[in-house]
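Every protein chain except one is present and positioned as in the full complex.
Letters A and B name the chains as they come in the text, with residue numbers starting at 1 for each one.
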Amino acid sequence: MSLLTSLLRMRATATGNALRASHLRHLHLSDQPLMLLALKRTGPAARPLAVMLGTDPYRPQLLIAPPSGSTTPMLAALADTVTAYIDACQRHSEYLPAVSDNKPARRRHTDAPQILVPNPQTVQHLKDLGDALRFRRADDQNSQSVQRLGHWLTYLTDRADIPGSAALIPLTSFLGMHWVTGQSPQEDDDLATLLAWIDPPRNTASGRDAALKTENPATHRLAGPATDAAFDNDHLAPLFDAHARTRTQGRDQTRTLAELERLLAAYMQPTWDLMWHAYALLQALPEATGSTRRWDHERTAFTDECIHLTQDGRPRPARDQAVAAAVRLARMEHAAAAFAAERAADDPFARAELRTTGAAFGGTVTVIDSRHTLRGPTGRPQWRPRLIVSTTDQLRMEPGQPLVCHAHRKAAYTICDITRRGGDTLVELEITAGMGPAARPNHGILPEPGAFLVFTIAPDHYRMPEFPSRDETPWTHGGPPPDHPDHTDEDESDESQ
Amino acid sequence: MDHASRAILERLPTLTHRGLVVDSPPGAGKSTLAARAADVLTQSSRPCAVMAQTNNQVDHLVRRFARHHPHLHTARLTATDYTVPDDLQKHPRVRIGTRIEDLEKTADIIVGTAMKWATVTDRRWPWAIIDEAYQMRSDTLLGTARLFDQALFVGDPGQLDPFSTVETDRFHGLTHDPMNSAVAVLLANNRDLPVHSLPVSWRLPPSAVTLISDAFYPFTPFHAGSSETDRTLTYLSNGMRTPADAVIEHAARTGWALLELPARITHQLDAEAFHAILGIAERLLVRHAITTCEDNPQGHILQPGDIAIGTAHSSQAHHIRALLARNYPQLHGVTVNTANRLQGSEFRVTIVLHPLSGRGDASAFHLEAGRLCVLTTRHRHACIVVARAGIAGLLDTHPSNDPVHPGATSKVPDGWEAHHSVLAHLTDHTISSQTRRGRRRS
Partner (left out) sequence: MSSLDARLSALRGTAPPTPHNARTLAALNANPSCDRRSLIDAAGIDKAALAAHLGLPQPLRKSKLALDYGLAFEHKVTAQAGAPLVPLLRQALGLTLSEVAYEDLNSVGSDEDKSPLKRRYSRTRSRILSAAHRRPDLHRTLLDHPVLRLTVAGHQVYLEPDIVAFQNEGAFYIVEIKSFPVIHGQPDPAKVAAALTQAAAYVLAMRELLADDGLPPERVSETVILINPRNFTQHPTATTYNARQQIKTLSRHLKRLRRLPELLDKLPPGTTFDLAPGPDKNPTRPRGELTAALATVQASYTTSCRHHCDLAFHCRNEARHQGRFETLGTAVRDDLAGIDTITTALALTDGRLHPARDQQDITQALQQAQRIYEDLQTDTA
């Protein structure tokens, strides 16, 4: 959060309408995402109640778990849809030539799955479901596909932990990256009120009024995975009781099941529509340059996972072992830093935010000293042009600070001196990279006098640390771990839940 | 050198365990121990790899080797984008290199940051010494453990924990949690490793030791290496009876003082508090403070370099530095930094902006015990705290529903409690900024 977003939140509160926090979309959006709305049964850890999913807003598939008994047939149907969607992404691949010895030539799928869910809680639910399903014994066709579903859910929810990933996206967070509302971030977690702020229906005076209306207990629906207590008590519980009675009396259960399906379809439909509404809003935003690179990376990760599945196929362990945990954390940190840097480079709004936190400043180039040179360690002269930038921003930097600039992505700068003159601050910068050797200088690096530029703190130079292999886990971390089991020590498919 | 350190040094060459951990309270001779241990270990095998966590810490260690262990060939392994300070570059007995190949043949001791060591491959030595091990993240240890058979881990458990730029719960409860400190993970996986603690702080004055030991080191108590008569702080010139004078006089007598500004919720940037802090520093110098201690029994005139100003946020440190440069030229040379950056350094007098000053509520960041511990343990003579009134009430109404993870154990006490202890102690040392004569509050 920055002072700029705080200011926008206040403005939105005052006007009653959400404000755009960016003119660019920072995550790739598929033309055919798999929309997935999941409800879980109140009580048990990961027993599904219903899933509405599909790639067509008008023809969702609704899968219902029976009130009692096995959920395997329902999960198998879910697995079929999800796996078919994922398999379709593997249909085409492209050839990538070798870059270096470390990066040999390889093939990569031209597409990757993208699943959109309403909120972060659904991601957690799918993670639990993945944990529950991927260790299941695969005795028959159904349980094999369920195990596979577990595997993919774990892959997707793991990806969702990586900043900038677009494999599994909670829509509330996605919208929150691009709009600022006049309510609290906690309230933004509710898809219905968030959308009401962003795009109120025509007949309401403001986003705030629309949001208040959606809060009406009589019509408000949670976007899952939890259901409202009122819905549980007034509708589900009586139906479950009726179902249990028909079961004990040995009567036909088709009617209660059909009624349950009707009930859940009506309960889920409004949220389903909201999800597509959110998709349409997001799709209308122009995509940022960096998101293409991140989607390339997404496709690489997806291709790697497909290879893992065919070559190894064992379920990922329940918890990361030492090396895997360290590698994962390093990837998450790297992705977070890269995502932040790319957003700053792509998006004027991101740079504006950084200017209010003191991690960037914007100003006019007043002086260009294009002749400045240094003697390098070998004694050869090095071209190090200098600039003076005049800014009114409150500067929180000191000489020696390395910087980057959106206008010249390859260049690097260091602050040499900071002087104050009246209300302005004059920052003297030296160009330290991207200017080319003295013999063949790249004059394109020099800005025009009078140009307005924003300089941001250079991201830390990042190198993926070299961790030992799993079999070489050192004694400090408990030594090499035992082989992870294919399944846990108990039958997890406790259907009595 | 105390008895405990000598015992560790004697034990080291014949240690049968793969590692040994030394918990050290502030100023207990951690670096001295690390340097001597390296000296001892190189007698049987060389080179000895020494790791610290920041370039500053590494330079500090290299300086110590060069000065106190001149018979050893010391090498400084550095990253290409870091400029080693001039004095080390010019030092005849220090070799500087960016590649291990250039250093390993001639050096007895090679010192570098753990991050740099992580890039070294295909090497293994009998021993390594890891300094500031509680500041090292366990994933960094994972990336460097291949370099040594046995290791000595030295660190201060009371300081700030390492952190990550990402937030995730997924590693909680793992014995090898990569976000945890290297020592925590080491001990969780090797429960039989011997753990020693150093019992004497040579830095902190007797006036500070009881409070700090109780508030931040309840499990490894320690005492002061100096006596009250060793450490004195006096002034050559008389005061003007301003609150700032009252504060520095009280601090000279008792080792502590709290200047209390009127209650007010301020932004992180509290200009009044910043000026109060700089005003105190100014009075210390204008009145020619003289300190005596074991190293300087004849007395030392307090210089700007002997004073540190500590804050919680970097924006606060930045603003104070800017004010200092603009309005207080006589304070040039005073260190102004955040708790994170002050870790491991020592000053004669410190002036601290209380992390909860001017806040409406306390977040986990502001309550972190390690932050307050760093800020209140940098001084040899006196620590002066500046704060807005109202912190007691803020602690009193602080909600406590922080998430709880199973198996979470820490050598560091709860932040709320540590804050409460320190504040209770400071109540007896409070001087209000509003009274003209700065009378002590009863």
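Everything that follows uses one rule, which is that a residue touches a chain if its C-beta (ideal position, glycine included) is under 8 Å from a C-beta of that chain, and two chains touch if they have at least 3 such contacts.
As the structure is a prediction and not an experimental result, all values here were calculated from the model.
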* Asked: In the complete assembly, which of A:199, A:393 or A:428 touches the absent chain?
  -> A:393
* Asked: Which is it among A:99, A:205, A:230 or A:280 that touches the chain not included here?
  -> A:230
* Structure fact -> Missing-chain contact, candidates A:69, A:104 or A:185, resolves to A:185
* Residues of subunit B in contact with the chain that isn't shown? -> 169, 172-173, 264-267, 269, 271-272, 358-361, 363, 396-406, 414, 416-417
* List the subunit A residues touching the unshown chain? -> 1, 3-11, 13-14, 41-46, 128, 131-132, 182-187, 215-217, 220, 227-230, 232-233, 236-237, 240, 318-319, 348-349, 351-352, 355-356, 362, 392-394, 452, 454, 488, 490-494, 496-497
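Please note the rule applied: only the chains that are shown with their structure count from here on.
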* To do: Calculate how many whole Å lie between the centre of subunit A and the centre of subunit B, each centre taken as the average of the chain's C-alpha atoms.
  => 38
* Asked: Which of the residues in subunit B end up touching subunit A in this complex?
  -> 18-19, 81, 115, 118-119, 121, 138-143, 145-146, 151, 164-166, 168, 170-171, 174-179, 182, 185-186, 189-190, 314-315, 318, 321, 326
* Write out the stretch or stretches of subunit A touching subunit B in their complex. => 161, 163, 319-323, 325-326, 328-330, 332-333, 336-337, 358, 396, 398, 420, 461, 463, 465-468, 472-478
